[in-house]
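Of the protein chains in this complex, all but one are displayed in their positions.
To keep things simple, chains are lettered A, B and C as they appear, and every chain counts its residues starting from 1.
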């Protein structure tokens, strides 16, 4: 998490102030439930809210922690400095992890809510641009080689569908980690009634963790970060598409280049796809965090704390980086400069070779064997490829071809509309409208 | 995928015979649909089923492929050798990836169905053993250090809940990859009607891929293999728990050791947890495959084929290894030898220190401040730890303690039942019964 | 390790026959040393070589292992079936891992020797082609955008240097794992004299592991596989370069396309860079194996066996795949079809913009401030970029420019030789000749 790749709303979730605010709420809600159950005085619960809310001080907690070397105890000590004697009723029967793990999940939920909004904005941008270029025919490429025509809108619709899936995955990942555990030192509720957990969970918008040990099980977090890794990989996918489209020889689209911007300290003419290159790197970072998250699953017995240092780094890093990346990507899509002229020029570059399969099919349907058709098409296609001739002209001049398909028929096969006739169907499938 | 870690039913899914069987079905169903649409003669569709079914020959296809260097063309050529002239109506308007990608997804679905069964058997074993040891109190440990009592059944219930989540994740992962694409060279249906895809999908129990390029998008497969990575991590989790329980100083449980088995060529007394150690390694393997699967997402433009070599290795390797691992783990749980005597011995090892928190709470409730209570408990606890004294005796002899809690009251606090009173509640949450 | 991506010499290293041959040699050499030390009879050592060499039978060993569930014991049992009574002197004071770990390292050394040869061939191909195109000027690209000229030979020399470094790394990695341990059950030599280890090591061309526990420490193997991961990443690097050069809009080079080969079942004109795409995927596989290898380091106490299942998979998989990939890459480079015409066409595509930095420098040296120079260059460059004008013409028409640099001077700046004047120097650095 470095400022260059951070946005404030997401960063704030991981600030000490927010963490201690959530700790306070967990403790205060728990004390409410304990008071309701008659375990602690109702006045104590009231006092905590009244005298403790908004009072805990990160700097003071740090100071205490340096002595006691335990963050929750430091927090409770600082809370007691504000609440006074009633503070002894706080944290009754709870263990540190009840606070820490529930807090982490609250933070992850808050972070995920931002990410879901980011996704919605990216989806909106992709949809808008997809419809804008729905019918702009452009070259489809497999293996980096010209294949058959698609439309520029279809390209963007592909990514819309991919990020729609990612949004669903993210929503599922949020459910994975939206749980609360207030179950005591080894998860047996020995010293605390399960109803306390139920109350805190409800107040925080979480569900109850069915069985916790000292900790909320880490397979949940592994699944969460693995999902972020998949989303990051999709970001890389779209980023690389744009980088390809912007390369000098293709140049069908470009990242928006603001007037004051300098592309290179040495070559002033350069407009580089630096945003999508940057996103490619950020994707690698987020993806790489899936492995430590998975390694965190196998904690020893009822818990060990090896997951903690990992999560202190990757929970902020992964969510902050992904938030930044999604927003940056939305901006790239939103302002992407598309060059229809270049798209058309590239489309016509191969002298009609993109119609080869259609010719192949027509030959087959006209009674040629598949193997013969293939050979007829290939021998003409190879001449286009090697000598730059026009494919249609060659076919018309090939008597083996014209024995099956008349020149007039051949001409009807070279029709771009043939390739785009199902675009509306596909858009209907993708956007449901 | 090596024989040592493979089971035949899963291996068969990845055998050439099964792959070509699925290819045949895709082509034959597609030809049916084409015939229905009037694109090809109905007799051709019939001929393909009648003369082609079960006929394609992996060895012959290999032979052809060595010449044409293209597997689908080799397959079609071999098919034509059986079907005859009508074979030219097969594969009309389709592209190789229509066959390859749909086939991969069929194979992954078949593999996942086995994995789901494996999961069910593991869950059944975990449940059975969890109920068997529901009330056997054993030491709960955090940081590898004795904490407070849990029950051996709770330990197993924790893993039941974890694998239940994994089963749900796996079912979701299956939906991710249960799609079919018959959309042609760049996914535009230029040469094939979308109704062909719908027909094939339905026949194969798949859903239609809303938008494909030449390929089914690889974020789906990334999510699939990432999910297997999480499941592998849970296998490691349970394997490590058992390895800990079996270590000489703990020895609360052991993998079943068959009469003829030899633990060591050098030390005949040894009974090693080799199965769970093996599972720990297998988990690393499956987890490691998540990264290449995620790297596969960012294919170039409408497709490149870099994903293919990755999937040829990891699709069999990950599913075969996970199948083997789940079955092995089920066997380990099913036959796990549990030693209640050792469990009890370990439980009593710390002279009653496991009750320290309860004493702490009682002191607080008797009016001592949290800080004072903590100090009183800790100074006695430290003596137990360092000198091996009995915790209850020390407390009874500490006048600062007895000023708050009488010796009789102290005795009531040292009660194992106190820790197990919510076990039924937790079992109800986990098993829903 | 699948046949499609395997070559026989490397595969043979990992076959059971080779493993048991090495086991036999370890045991036989050790028995020699034991005989020399007077621990066992010299006749026994002789009998082992004479009656045991080449006799052990993988199928029979499998059969025995199914009963005793221990591979080394099964091997020794089978050996005894051939050697007879003297077989009881084999393996004296040794532990299974003495055999297994030393054998693995012998296999890895053998595998590395093949990989080093592969590297040499790749380096030779790169060098030959680099000199062939040493002076063919081509466009250099940063961010995928035309930058300044390089030569095609320099491109290849870059990769020569990279693979030279990789060769050095691989040689270092070989040293890492070229060790032998015959140190007994926990590495103390309690039951075996260290001189036995020294003898076996010498016979097998290994060095003695200074301190082993039961096993040779796995940081060695982690380093080994991490090195393979780096090499794989370089393979990906070169593969992606070629894929870029082959894409339709660039097409400066192509993988060799044999006459019988078919690029697509649908589009007969297609020549796809399938070999380098395949290499991109293979690189992901090998790289992904670095993580499990690193996770293998933290074995418990004097050893656990979790590393074993990982190594049974990745040791063959990583070396076989890398061998195949290096050989395939060598073939690609060796037969790469380079198109000088296309290279030149691309070079001239941007109307002279590649000389922009040289103009910038000349302006600065003619007394303009860096900022002013930058603005003058950029405003003309932008017109070339946007309108396709000729850069030199624009500069000559810009009076602010000509105030500093005369049209004649400007013309001298547009000189390709300016960019290639240090090519020989660089080649000298890289190839040392």
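Methods note: a residue touches a chain if its C-beta (ideal position, glycine included) is under 8 Å from a C-beta of that chain, and two chains touch if they have at least 3 such contacts.
Remember, predicted model here, so these are calculated numbers, not experimental data.
Among C:47, C:72, C:103 or C:147, only C:147 touches the chain that is left out of the view. Remark: the omitted chain is touched by one listed residue; of A:88, A:287, A:370 or A:422 this is A:287.
Of the candidate positions C:33, C:87, C:333 or C:405, contact with the unshown chain belongs to C:87. Only one residue from A:272, A:330 or A:420 touches the chain missing from this view: A:272. Here the missing chain is touched by one residue of C:125, C:240, C:326 or C:401, and it is C:240. Checked against the full complex, the candidates B:146, B:202 or B:335 give a single residue touching the omitted chain, namely B:146. Interface residues of chain A with the unshown chain, by the touch rule above, are 2, 4-5, 67-70, 72-73, 76, 91, 94-96, 184-185, 191, 243, 258, 260-267, 272, 274, 277-278, 280-282, 284-285, 287-289, 291-292, 295-296, 300, 304-310, 312-314, 317, 321.
In the full complex, chain B touches the hidden chain at residues 139, 141-148, 243-244, 246-250, 262-264, 266-274, 277, 291, 295, 346, 349-350, 353-354, 356-357, 360, 374, 377-378, 381-382, 384-385.
Seen across the whole complex, the unshown chain contacts chain C at 76-77, 80, 85, 87-88, 91-93, 140-144, 147-150, 154, 157-158, 161-162, 165-166, 169, 172, 176, 184-191, 194, 208, 210-211, 213-214, 217, 219-220, 222-223, 226-227, 229-230, 232-234, 236-237, 239-241, 244, 287, 290-291, 294-295, 297-305, 357-358, 361, 364, 369-371, 418-423, 425-426, 429-430.
Here is the rule we go by: only the chains that are shown with their structure count from here on.
A straight line joining the Cα centres of chain A and chain C is 32 Å long. Once the centre of each chain is set as its mean CA position, chain A and chain B turn out to be 24 Å apart. Of all residues in chain C, those that touch two or more other chains are 243, 262-264, 266-267, 272, 274, 277, 291, 295.
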